[in-house]
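Quick one: this structure, given as structure tokens, is what I'll be asking you about.
Apart from one protein chain that is not included, each protein chain of the complex appears where it belongs.
Right, subunit A next:
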Amino acid sequence: MSVIKVQQVTKMFGDFKALDDISLSVEAGEIFGFIGPNGAGKSTTIRTMLGLLKPTFGQIQLFEKDAWKDAVTIHQRLAYVPGDVNLWPNLTGGETIDLLLSMQDIKPSAKKEALIKRFDLDPTKKARSYSKGNRQKVALIAAFASDADLFILDEPTAGLDPLMERVFQEILLELKKEGKTILLSSHLLAEVEKVCDRVAIIRQGKIIEKGSLEEMRHLTRMKLIVETREPLTDLPEWEGVHDSKRSENTWTFYLDAIHLDTVMRKLSSRGILKLESTPPSLEDLFLRHYDPVQASDEEV
């Protein structure tokens, strides 16, 4: 079952098209990564899912209900953590957590106390005097202490230290074991790589790539360094080869993963003396998609 189903959603702010015909779905029990450069439209997509913004065109369904019309009902089963947590300055952290939980009709529980310990938060301080990371913790604790089935997290770790980031990732994996669904928007690729099952990449309001991490890796390029007995004069013309550079008999180049097999056959016919390869990383893929110059090369 799709927990989140976004169908051909467009969102206009005046003349500006923030989201351009976006479709994606998040299945029950998976951790879905949502990545893209600054201003790509991640937060806008998420705020539309939450019924805070009304889609100009298209439909969003959460738990098979309309995100705009049935927002209140949907939110009984959902927890949200914004990237920029703004709290009432004159309430303490403890009061804020209780208050946020009560807005979902949840009584403060042992779970909450355990989370406060785990995140190492002082709940007696006023929100005004909290650091960014501590405000983030307040929102995370309020979300994780709820019994939600779906967690929507918009860059939730932006202010956390590495130790707390690890706690956060552990909790995500625990939630996944309990069968919860998670949508995680993030700029931390290592984090996405570690926890996510599937990802979608958004750029300038359009989804430009989506699929499982394995599928994505096939789309990536690896870096190869080879030395052959016979000279490789025509290498730059081979299919799938990019950015090739030569120094004497050694070539350094990038290769589309899908052409690996044919290129290896051709190379071995020339007599390989040395071969080094760097495995494809998500980072290469993302950098390629993020960078407008490289990305537009791609589309040609």
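List of remarks:
Keep in mind that, in the parts below, contacts are C-beta pairs under 8 Å (C-beta built on N, C-alpha and C of every residue); 3 or more make two chains touch, one makes a residue touch a chain; residues count from 1.
Keep in mind that, in the parts below, contacts and distances are computed from a predicted model.
The chain absent from the displayed complex carries the UniProt protein name "ABC-2 type transport system permease protein", chosen from "ABC transporter domain-containing protein", "ABC-2 type transport system permease protein", "Phenylalanine--tRNA ligase beta subunit" or "Pyruvate ferredoxin oxidoreductase". Among the residues A:Gly36, A:Gly51 or A:Pro156, only A:Gly51 touches the chain that is left out of the figure.
The chain that is not drawn here is touched, among residues A:Ile22, A:Leu87 or A:Met216, by A:Leu87.
Listed for subunit A, the residues touching the missing chain in the whole complex are 47, 50-54, 71-73, 75-76, 78-80, 82, 84-92, 94-96, 98-100, 102-105, 108, 123-126, 128-129, 139, 152.
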